[in-house]
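Have a look at the structure that comes next, please.
Let's look at chain A:
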Amino acid sequence: MLLLDHLWIVLALPLAGAAINGLLGKRWPQSAVNAVGVGSVSLAFLSVAELVREFSALPVEQIPWVKSYFPWITAGTFHVDFSLRVDQLSIVMLLTVSFVGLLIHIYSTGYMAHEGGYYRFFSYLNLFMFFMLTLVMAANIVVMFVGWEGVGLCSYLLIGFWFLKKSAADAGKKAFIVTRLGDFGFTVGILLLFWTFGSVDFGVIFGKAAGMPAESMAQAGILTSICLLLFTGAIGKSAQLPLYVWLPDAMEGPTPVSALIHAATMVTAGVYMVARMNPLFSRAPIAMLAVAIVGAATALYSATIGLTQRDIKKVLAYSTVSQLGYMFLACGVGAYGAGIFHLMTHAFFKGLLFLAAGSVIHAMGGEQDMLKMGGLRKKIPVTFWTMLIATLAITGFPPFAGFFSKDEILFSAYAGPYANKILWGVGLIAAVLTSFYMFRLVFLTFFGSPRFDEKTVHVHESPKNMLAPLVILAILSTIGGWFAAPKFWGGQDFFHGYLQPVFAGVDKLAPAPELAEEALHSLELQLSGAAVLVALIGFFVAWWMYIRKPEAPANLARSLHGLYTLVVNKYYVDEIYAAVIVRPFLWLSTNVLWHVVDEGLIDGTVNGAGHLARRAGGELREIQSGNARSYASWVVIGAVGVTVMLVVIWIRMVR
Partner candidate 1 sequence: MSAVPISYYLVLSAILFGLGVIAFVFKRNIITIFMAIELMLNAVNLAFVAFARAHNQLDGLVFVFFVIVVAAAEAAVGLAIVITIAQNRQSLNIERVNLLKF
Partner candidate 2 sequence: MEFIAQHPILVVSLVKIAVLLLLVLTVLAYLSWFERKVIAHIQSRWGPYYVGAHGLLQPLADGLKFLFKEDLTPPGADRFVYVLAPLLALSLAITTLALIPFGPATIHILGQPTQLVIANVDIGLLFLFAITSIGVYGVALAGWSSNSKYPLLGGLRSSAQMISYEVSLTVSVVGVLLVAGSLNFNEIIEGQRGAFWHWNVFRAGHGAFPQIIGFLCYATAAIAETNRVPFDLPEGETELVAGFHTEYSSFKFAMFFMAEYANMVTVCCLATILFFGGWLSPFPESWTWQQYLPAAALLVCAAYLAYDTAVNMRGIARIQLAVVTVLAAGIGVLCLIPAVMPVIQGPFWFLAKVAFFLFFYVWTRGTLPRFRYDQLMAFGWKLLLPVSLVNLLVTGLVIIWPQLGRHG
């Protein structure tokens, strides 16, 4: 029971690591920084493992396990404890986060070896781990919000890690600001939550929510508005339409950061939050629908953009966005379990993809343009094979991890409690595109003839401490799916069984349509067949375009010129935002807020006060004549004043 009683240890470890590295690490050798950074995270992972062991020994009635450490904010009826909560959902998240985090830390020791600010990097990473774990273990939404904003901060710091590079700094700012937009909604949602339930504690909220009647499509109520507001936060954090724009730019950050924060963990916080709030969402159908639609739309939309990107990391970024869209689609159709499952598998293979991409870039000496690569298959085999596995996983070939999760999402979109054929179709198309651009990536990078100058660029395989994580993640991406392999595939659906208690409410509210066993099987078979077929189509198209006829893409681009340019330029979304939002805002800030309000009002007031003080001082100064008799006279004046006052008071008393 050590860790169950002292959950804070899990958080304290990375925080301590961050503090030590951040404060002392500057003059330390890299080995020491590694020891602290990686050591703290590995300890955190071990403690999580121990926590899982203890948790599994816990009797059912004690779940969820909540521990409150100290009252944090108390204002009238508004009371917030710093309290942590552990249940199956957070266990899954904990394991994923801490393990992937650990691997990526190890990877970073190799990848960042030649970078300046080494200690800073690891301190930020550890800090990020701390906030992410806080977010996951939070027992009330305020503490969760702390983690939420904390990871945002770390993402900002890490995107702008090379802050001397303007694009990096701008990207960091962009990420921060765009996310803020979402967080605004999130904050309002929190207030609304408190206003509705009189508490911010998950236990209390869910308890009260369970008593509330489910709202229908016809009449949306407070729950709907809460959920929508919270979901805006999720949109911002998880880069969904229309706030996805920051994520591609976030690729300015070091690749491990992209892997950890912008693929595996942080961006999935939105999904986690929605899943965590499932008792509310399940009672707000409109919100559910919104989630599903946004998810599906994002999945398709960003997949299309992914088709034409040339920067290897950008491709992965857009694929991340679309995969997140899948997860929201899952949540939206009530298959939270599937969503979380896809979250986990995605963490594995997307992390792997990024790390592999990082390894490629490392091998290419910083080159990120796929059109300047090619034929790397032989030169960096380990990277190649791991990346191939990851690609198979993401495109959903059995028996890789992605297959099960994606298949499950599509299935529940087709036949789940909130089934919706259109969404299913969209998801399917997105799957085609996904497999296309992923294989495009693989072909462009590893096959064909080298399109770079072999003299200048001598490709080399990455060091062990970078390859080891790749291998481990590859293994996970391969077998990771079997947790959830449905009975139909001979698995025993461990994952759902495990998460069952958390999402119990949903199934009660919206039970899956009853189908006969064999009908179910046939349906599932057909759907998954479709999925695999789709993936194959994507594969062949990619193969045809980039292996058989390398000139085809150019022709296609020429023939569909307008569409092509549109997509290449990401539908000009950034430009539109710039024109519609950023410029007016800038103009407003410059001409109104700055020149009028700030300079005129605020500075005017402050300087005015200063001038006034100086003038007054200049006048009063004359009193200091240096003539002691004048001073004596002042004393006399004071004495007279006091005595007169006393006399007056005395008279009052006597009367």
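As a selection rule, all candidates are chains of the complex that A comes from, given by their letters.
As a convention for this text, a contact is a pair of C-beta atoms (placed from the backbone, for glycine too) under 8 Å apart; a residue touches a chain by one contact, two chains touch by 3 or more; residues count from 1.
Fair warning: this is a prediction, and the values are worked out from it, not measured in the lab.
Chemist: Scan 1 or 2 and return whichever one touches chain A in the complex.
Modeler: 1
Chemist: Spell out the part of chain A that touches candidate 1 in their complex, as residue ranges.
Modeler: Of all residues in chain A, those touching candidate 1 are 621-622, 624-629, 632-633, 636, 639.
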